[in-house]
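The structure is given below, and queries will be raised subsequently.
Every protein chain but one is kept in place in this view of the complex.
Labels for the chains are A, B and C, by order of writing; each one numbers its residues from 1.
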Amino acid sequence: MNSSLDEARRVFKVAPFITALGCQLDKLEAGVCHSHIVLQEMHQQQDGFVHAGVQATLADHTAGTAAVTLIEQGQRVLTAEFKINLLRAAKGSALVCHSTILKPGRMLIIAESEVYARQADNSLVLVSKATVTLAVTNK
Amino acid sequence: MNSSLDEARRVFKVAPFITALGCQLDKLEAGVCHSHIVLQEMHQQQDGFVHAGVQATLADHTAGTAAVTLIEQGQRVLTAEFKINLLRAAKGSALVCHSTILKPGRMLIIAESEVYARQADNSLVLVSKATVTLAVTNK
Amino acid sequence: MNSSLDEARRVFKVAPFITALGCQLDKLEAGVCHSHIVLQEMHQQQDGFVHAGVQATLADHTAGTAAVTLIEQGQRVLTAEFKINLLRAAKGSALVCHSTILKPGRMLIIAESEVYARQADNSLVLVSKATVTLAVTNK
Partner (left out) sequence: MNSSLDEARRVFKVAPFITALGCQLDKLEAGVCHSHIVLQEMHQQQDGFVHAGVQATLADHTAGTAAVTLIEQGQRVLTAEFKINLLRAAKGSALVCHSTILKPGRMLIIAESEVYARQADNSLVLVSKATVTLAVTNK
């Protein structure tokens, strides 16, 4: 039984905006979180590509969940800032996100998220990469 | 008649993800775009605050629309990267975004977005600030 | 007598790298710091423009000094992260930096730095803009 993983699982799923976007949790271990979104028309920007805001949301939330696996009971994380590079116009059947912790810490946790677009042949193409700074605070 | 403003108005509204989030256009002039979202439960993260992804989406899309007011016919903009600082846990009746152009350019346009949360007394509190780099390409 | 301003003045001047670059303090008040560098060949990159690293150093250090004006005795600030947009190839007789605090805080202070190049006619052209996140810790 691991209460940090349980709390991370709860945090990932309970956020209404994450449910609204259809984000789903794929993998969770200490310092690691994988997730995905099955892409629909609602996720698009004006030219039919996946909106940067969708990629940013998945990158931020998956990073935050990876951070929650490392905090203590009674603590929570809030995103202090993030930066995302949109590397390619994103299209595909799903958006897949892999987040890992670059630097754990008592006050600040730094995470990286790689966002991939699943292609017709099932391959994953890297479409964006984010660095996320999370502040650890008491609930 | 100004075709750049018309195109910016179209770009703001036609993006399905922007409609899904309830983003609305408030003001548009050369190099300036204002917008807002009436906040609902769907915009929240796990602790009841506005999700960083909602703030990022509004900051990015409003910045992009401000950039579209400056491009020529047959061109479009794509976000190359952005960075957002979440300054305070955001709560309120609406999220308001003001975007301006820091540096116009033929290849790259740099915009800044300030995101405010409207409080019960109608005042606006700055909750996040983003810098957005937009790449100008031919359609 | 204001010990925070005295400490900020000390921090600005005592850093060996800042002395090596010729950075000078121009103005200091609560939450504000201005500085400049008289430009020499040593500040250039390969094409004769001011190196991005010089602009970043001045932007970071001036922001940090502005933050020090707001902390308590026995505390210090360390840069957690910064992001800088180089808006134009920078040339001129001097680099001038204006830093202000976007958001004070007990744990994190967010500052912005605007870097200008002084032209032959003495006018200032904005060449870069940075957002700096500073962590406040006990000495």
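Rule of thumb we're sticking to: a contact is a pair of C-beta atoms (placed from the backbone, for glycine too) under 8 Å apart; a residue touches a chain by one contact, two chains touch by 3 or more.
This structure is a prediction, so every number in the text was calculated from the model and none was measured.
In the complete complex, the hidden chain is touched by one of B:Ile37, B:Val54 or B:Ala80, namely B:Ala80. Considering C:Ala67, C:Ile84 or C:Val136, the position touching the chain not shown turns out to be C:Ile84 (whole complex). By the touch rule set out above, chain A reaches the unshown chain at residues 83, 85, 87-88, 102-103, 110, 126, 129, 131, 133. Contacts to the hidden chain, counted on chain C, fall at residues 10-11, 14-18, 20-21, 41-47, 49, 51-54, 56-58, 60-61, 76, 78-86, 89. Think of the hidden chain as still there; on chain B it touches residues 80-81, 83, 107-108, 131, 133, 135.
Please note the rule applied: only the chains that are shown with their structure count from here on.
Relative orientation of chain B with respect to chain C corresponds to a rotation of 180°, obtained by superposing CA atoms and rounded to a multiple of 5. Mean C-alpha position of chain A lies 21 Å from that of chain B.
Note on chain placement: the centre of chain B and the centre of chain C lie 28 Å apart, centres being C-alpha means. Those residues of chain C in touch with two or more other chains are numbered 83, 131, 133.
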